[in-house]
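What you see is the complex with one protein chain gone and the rest in place.
Labels run A, B and C following the written order; every chain starts at residue 1.
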């Protein structure tokens, strides 16, 4: 079994202890979506303020384990101020790093994940993949909400 | 395994080939009850004409295997013209021969079973006990009907 | 690979019960339409799982539990591939085919049928595909219509379009457990859809014996049981099209099938959890997975060929030997029948026939086979039924024919 240091990288623990973009946004004008991890009871709410084709603000609510919370925190940083299409590319790239296939036949976009790469170690702990991906699935639902 | 000759005694086959008291009785004045053996699909209907405390007539309908049919035929002979109380004693005695317990704490009555003793071999074939007892349970239900 | 390339003697050797003895005589197991025997591969898979890997699934996060979850979900994927279902999460594990059919009738039917709606069944259905609809008829006031049979025990489709006119459901068996009749499943599904009805296939007697392709059938729901396909008891399958399953209310309520529960109500989990309330048959899923692998290893078209050959051999052997003394129900053409032979022998009651056969350890079922409406049509309240499977061979058909002789001696007919 891989060591826990693969999972609990310092940057992950940092986002867990000091989560970025916590809170809510008024809906409307913002959209939001809620996600559950039935396995461990984690709950995440993602709020998006979308203006034109840009996510101008993002907030994250809910509670959960270090992996789901830090992933949500990093996700919020990665999408804030980004174009919706670019965000969708990040989602695909992140999920492919988590070794989750999607049904899109086009190649996985070549985007930089930055800090998010710290979550790569999660792949060695398959049960935690769901934790890492929860915020991202909820983000995808919130984007669908906006359409 | 015991041989089939223990099961298929000549007298049983005789009752099977020439069943006694086949038919129906008009209800009312007669009472009747129907029994199923869910295992093999056997069906038996017992009609009783009871006058005062005596079973003055009995008829048997339905279809089934040699054991259920011959048992019904012998049963009809054993109860016709008998007092209801005496018939109840025969039922208890017959069921005890079939090694079926009842909840009555009084001792099993000492009554002669006559031809019915030919069915004793059925006990060695536990699956067939239900066949042998079907007519008797149906008789008991018909008696209950009459009360 | 063709059926001839399969070493059927080795297959038989894999099944301990059919190699067993009672009173020193070999067992001739001819009751597989009732329930099938299990190969060592299935028995060992279950025992090994309980010895080395047993753990809760879908609930705990430690490695032992994660591996058990993978084993359970792996079984689902194996079943999906085996029946060529589009998606694994369309495959729902139930306790048996009966629960599967009740689930469909109760959840889909309860939500979509209303007073006066018609459900079309056939005269050759098993009680499992009759009683749930009768319960719905009583609670929802739906009307039941019945496809009749031809003289040789096939579906009489002459008036199919009239029967389907305005119907909401066509639910029918892919193969009769009494007559052996294989029904034209794809054509019936198409007819149902043309009439705007949903097509439900009771494939309990089909999946164990044939290549199954739910997409080629064009079915909406397909149900079957593990225990008839060399898998364990205690687990069944309900496959349904995702869109239908998504729109259906749940069936049983409890753990695993929820996304959230509050004092004032609950929300449902995604597929397949939505329909799998409570702790599922974990060990049994592992066993079913092993069963599916075992059957896939033989090749289902080889299984079918083997059984066609055996059916033909048994039909010939029995009629050659007993002529008019034996009446075998169902179609003579093995292209449209499986290896199930229900028969009447002279005037001897089936229960007595089975007794005489049991004396020679020939195991057949005598009774109504959970198809009483069909039995009434056949004019019998019981038949004897011999059914063959992958571990049977011509010698079993011969043993059956030989043992039948004993019945004449006793009943002197």
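What we mean here is this: a residue touches a chain if its C-beta (ideal position, glycine included) is under 8 Å from a C-beta of that chain, and two chains touch if they have at least 3 such contacts.
From a predicted model like this one, the values you see are computed outputs, not experimental measurements.
Considering the entire complex, the omitted chain makes contact with A, B, C.
In the complete complex, the residue from C:75, C:91, C:219 or C:257 that touches the missing chain is C:257. Which of C:83, C:201 or C:357 touches the hidden chain is settled by the complete complex: it is C:357. For chain A, the residues touching the chain absent from view are 1, 3-4, 7-8, 13, 39-43, 63-69, 125, 128, 131. For chain C, the residues in touch with the chain missing from this view are 16-17, 20, 22, 27, 29, 31, 34-35, 37-38, 40, 42-44, 46-47, 50-56, 59-65, 94-99, 101-102, 126-128, 130-132, 134-135, 138, 144, 146, 225, 227, 232-236, 250, 252-258, 260-263, 265-266, 277-284, 351, 354-355, 357-358, 361-367, 370, 372-373, 376.
In the full complex, chain B touches the omitted chain through residues 1, 36, 38-40, 126-128.
Just so we're on the same page, only the chains that are shown with their structure count from here on.
With respect to chain C, maximal separation of chain centres occurs for A (centres as means of Cα atoms). We define each chain's centre as the mean of its Cα atoms; on that basis chain B and chain C are separated by 37 Å.
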